[in-house]
Structures are given as structure tokens and as C-alpha cells.
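A short worksheet on the structure shown next.
Selected chains only, in their assembly positions.
First chain written, first letter: the chains are A and B, and each begins at residue 1.
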Amino acid sequence: MKPGETQAAVVRILYFARLREALDRSEEELVLPEGVGDVGSLLTFLRERGGAWANELAPGKAVRAAVNQDMSDAQATIKGGDEIAFFPPVTGG
Amino acid sequence: MAVRVQTADFDVGAEIARLRAGDARIGAVASFIGVVRDLNDGDAVSELTLEHYPGMTEKALEEIVAQARSRWDIYDALVIHRVGTLKPTDQIVLVITTSAHRGEAFKACEFLMDYLKTGAPFWKREQTPAGSRWVDARESDDAAARRWS
């Protein structure tokens, strides 16, 4: 990498259960777009893909998130290298 | 190991014996087994499939066990949760706690179940006559978990 270049911030995103099925995707790698620095802005970005993404991630839908395997809210910051997961409310036990 | 996520069934008697391990300080052993029912929300259930988030599930369960240990005077705790496809009457989850006294053992055991229900990444999908469906989270489970905070 030459001086002055910025390294692309890549995150890994995982989807589980109903979300995994509706989005037809269990995981992806994403270069964090400019201005996407927390869970909430990442959700907004994904929603803009339209279709199932807009439906399943619509505000008001019960979507839970984890950053690096910790339950997190919309304000949780994210950065390159993070593992971010989206899923419905859990139903184990 | 206090936490296990596995497809295999478990033997409650053997797990209790292992957790007690001859520790003569123990006066109370509370345990809970969650079992697949053949009915949910009014519909017959023929099969239940449990999905989880490998890595995070174990981490979340260990954190819940650590919380139980810090809140109650227990000697030990065990959580086993199965994943994969199960049938009615199959065992899903086992929680065991040991303590000198019964009050602490009961409370820690119930706390573990309540927190596990709302904080550990498992999802249930059930097979009914109308097809397969994801099980919805219950407000009653959130309410049960809030009791402890």
C-alpha cells in the first residue's frame, strides 16, 4: 500500500434463520461504504438494495444485530475486520 | 466445560453425577429439561429444527453462566443445548445448578433458562400440517428475563 492510499474496510456479515432464508444469503463480505460506521447506518445501506432487503430490514421489523458475537444495538460502531450478524429475535431453550 | 452445544442427546442422570463429582459441600441440585412438544400455538408439530450461530452461541451461554455465578451462591452450573432436527418428546436443553442451599440453586437454574431464552442465538423452525414455519419470539419470554434485572 502506498502512502496516501486508504485501506478498504471490509466487514463480514452473517444472516440467520428467517432473514437468511428471505435474503437468500447466509453471509457476505462487504467493503464498508463511506459514512457507514455503525450498525444502524449499515442497516440503512443494506435496505437500499431494495426487494427482500427493503422488506426484511424495514424499520419496525424485529431485526437483532451482533457485532463480533456480542448483542449490539443500532448505535454500535463497526470497522474493518468486524463480524456483524443480523437475525430475528432468538427462540431457543 | 460449563456449556455445550451439540446435536447428540444428553443423559440428565449422568450429567448430574458428573457435575456433583462427589463434592460434599453440595446440598442442592436443581435441574431443568426443555422438551419438544407435539403442539405449539394450537398446531400439531411433527418436527423441530434448531439453527444457531456457531461461536456466538457458546460465547453467549458462557456469559450467561458467568452472570449466574456472580449473582447466586452456586458451586457449579451446566448448560447443554441441542441443535439440528428433533421430534416431539426429544430433549432440547438441560440446565443444572449446584449449591449448598435450595433457594440459590433454584433461582440460578431459572435465571439461566430465562436468559438463555432471550439472549442466546438459537432459532426454532417447526414442521406443522400447514408446512414449515419459524417460531416467533414470545413477549412472555422477554418479560420472564426482565424479572431478573
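In this text, contacts are C-beta pairs under 8 Å (C-beta built on N, C-alpha and C of every residue); 3 or more make two chains touch, one makes a residue touch a chain.
Because the structure is a prediction, the values reported are computed rather than measured.
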Just one representative per chain kind is placed here; work out the formula for the complete complex. A x2, B x2
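Just so it is clear, only the chains that are shown with their structure count from here on.
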Cα-centroid distance, chain A relative to chain B, in whole angstrom: 28
Enumerate the contact residues on chain B facing chain A in the complex. 34, 50-53, 55-56, 59-60, 81, 92-93, 113, 116-125, 134-138, 141
Listed in rising order, the residues of chain A that touch chain B in the complex are 14, 16-18, 62, 66, 69-71, 85, 87-93
